[in-house]
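Read the structure below first, then the notes.
With one protein chain withheld, the remaining protein chains of the complex are depicted in position.
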């Protein structure tokens, strides 16, 4: 957006102190926004996170118990107790953990604090999928064929699946984040799928009720970011294609979506705004859609929180979504109207995770022994990493987000590819090899991909071809590394003889 | 600029291989552009730089001799020899070193290679200050009162200074970069100033000829970025205020300039374009102006190269100046017209140098023992740093550029302040304390500053006030550091007893 | 062990007690800390406040405290004494000052009392935490500058002790 079009930013901080009820890169992200707005940031940490970056960057930090989430980051009473004692006036939940827990939003409000996100009742109405679908249909937004009511037992599920027609998706009626999500190709698979999904749903959301919808094949996962203030203004900011997923976990996101033209973008934005209005939405939210090969879309669900991939939209629009969340939560009106939003260029995000891409993305743990985050033009890094950090299996495997912006998709792609190539996270297996491969893979480069991409493109048939010179360098280091491990003394003199040899070949 | 307005980017790399005739962060910057464009990058390095980042990130790297610049980075024949042997088709000089050496541009051309920058003769005509001033005056661009011809001896200097009227500036007629630059308040100071300046000029440019111009007090240093292709198209991209300088070395730059409104911006842009056309300019360049308190401007000189502070303009315009330099050098037309250029928001750059801001910016050396580069929204880092890097006194003290972009100056300022606060460079003194101070200093925050700012605002009268809690933390670490140095064993158990105490206070 | 410490233009007397507790200018300060980089960087929590302190340079000692640079020095008292030849800086008189702004909750002594070294003199509530102010030496309370219930600024004089042999 051009400064001219933008109403002056209020210079008073929206809050005096905000409790950041999260950890990792998103806690760092929120703390940065607080710092920029002049808000005192209050972090919390479990026993596993005492040395975490979010603890060190925050103004205050309080321990909230053992590593197990239920005893720390999910312990509502501890969080609210800290917020009170640290004299906070608001709580930002980040994503995951309690960010979509309506009861937490309520108890924050009941404690006399502001919850940075939509109110509990809005979360409830949108969190229950059949209700959200009804709401969408009522305002004329297309939804996939599916059950009108939560499905509570296997027989009911059988009847509904027959009516809808296989293949179908099983989803937890009470929650999102891919948990309980399962594709069912035929009647024979239903019973097993039902047991697993409802089991997961029970564990994750304490609610076994499921929801069944028609599975749309070769669809793209396209979501629309919107934001609403407490005065009823709702604005959509642009879409993100999040089709590069495995087990319904996103690995790469981009905006604009290669499959979305201006007309479709308008329609998706309009649909998101209508749903938000119908729900009486407040703060930032995301409406998820499936877009099929012919460009027809159907509404999936609303994520009533900040998304992991929000930086993609920030780079394209030039807006700071977390700052806006905080200002809106404090009751400030949106500082711009729909017509003021200017999208510039394209952005692509890679989620670098502690998962071994080389062996089916099995979760990995270890200590970060060497770290190099990328820099330079168009590159943004949101990270909680530092050398010496121990990565455990206690939490989400997301390590770092590498995001690149360019004047168009070609430039954004060239930059994210370059940035990923510069990135080094040594000490544990990561997903970086996956990202490096996909960013150069012809179908992705051409924008030809849907949610089946990872299944059909990873692992690659051929192993990456290093040229002879690179192979020789690798071989020599393999030998040096072996020697260093056995005899702990320098093998390659930092200078001297060998570099003399080099200079000769350089100068002759 | 919006993608729609932009002509499609040519997808073929402009060159097959480019010699990067520089070091440090700017070498890394050019290598990154090459990587993004699919160009093979060829680095050179002196004995002091074998482990430098630019060597490791380049596709190829060749040693060019001892640390002393004259024997390596300034050794034209060695550079051209490497370019030939590595089968390069172009040479990018970066800034400093040979970037404004017309003879180098010529010998690159004579070697059958493309010089990424304006041709030698253009550099000569603009490099000789009196000639550049005449050229500007001829196309109606105001210049400060000054000598029409180079001044070769002290008597001539006396007469000219009297005619112009003190205070005056002494400048090397043959070069820029602040060398030979000296303010002379009165006739009594002239002789000493003359000896020093002409001495410096002789050393730096092998040319004792000086140039004298009226010293404009309380002026702002405002420069206009422009770019010209080989087909004669010239476009201005926006201004940068570079008034925060010491000894004529820039420390902070920003765009838009607080003192420049749309009308003045147009006039500065128009002036720059007229000079560029008159000079038959090609590639990227910068026209420097002084803007006095009343908004009247006068032309100073043209920098015929990429500027250190080019990222400020890249963030505001969304353009990649180095990529454009390469495409233009290859003969491609500018992919946009003046009307397509869209400026968005504001950007501020801090030049982090190996100079001890606490003691008059004396150059510092040492090994980088701990490094934390900032990240998050709106922050860009251009750096050649890594932990273990030895900073010597052989080269320019610039370590890293921290640049922030925001929707307006308020947001850009909040972000750069936050980013500088996050930045850690341990192991040697740096300029960071200066940046941290200025970014929060009322006059700078209000945009009230000119070239006298550093002299009048640094060092600050009061030492930074740490609150009692921070003082206690510092005191405790001072003790631990002393103990660690004496007895090399952990003083603070990474966990255990002390964190127990912490948990209690956290949970009670 | 007792240290003479300077941070910027502040001078402090720091005694390492135990378990992360330090006696700073005669006030017990409970810190909770981890070394985030061997000998280089510590994360220090004091009553919830989170301070990241990095050793920028060791000689002279320069610290980065939450992004703010400051000079500092530490000298163990005997070394200090040796170097200054002056012994304990304050001689026979000990001024008790508030180590941080806060509320004076309780005063445990009256003027004229003779107290043992380490005896609690007052309780200062600061930064959501109660700090016991202890007698640095055996001595007589010759002056009580403030009473319980008073809000005091950091550095405010609270009491004066005269050393008793």
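Per-chain residue numbering starts at 1, and chain names A, B and C are given in the order in which the chains are listed.
The criterion applied here is as follows: a contact is a pair of C-beta atoms (placed from the backbone, for glycine too) under 8 Å apart; a residue touches a chain by one contact, two chains touch by 3 or more.
Please read all numbers here as calculations on a predicted model, not as lab measurements.
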Among the chains in view, which touch the chain not shown?
A, B
Touch with the omitted chain, as defined above, among B:85, B:156, B:277 or B:342:
B:85
So one chain is hidden, and I want to know which residue out of B:58, B:426 or B:439 touches that hidden chain in the complete assembly.
B:58
Residue list for chain A contacting the dropped chain reads 358, 366, 369-370, 420-429, 432-433, 436, 463-464, 466-482, 484-485, 488, 490-492, 494-495, 497-499, 501-502, 505-506
Tell me, which residues in chain B touch the chain that this view leaves out?
43, 50-51, 55-62, 85-86, 386, 388
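Here, only the chains that are shown with their structure count from here on.
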Please compute the C-alpha centroid of chain A, do the same for chain C, then give the distance between them in whole Å.
46
Counting only residues that touch at least 2 other chains, which ones in chain B make the list?
421-422, 494-495, 499, 502, 506
What residues in chain C touch two or more of the other chains?
34, 37, 45, 48-49
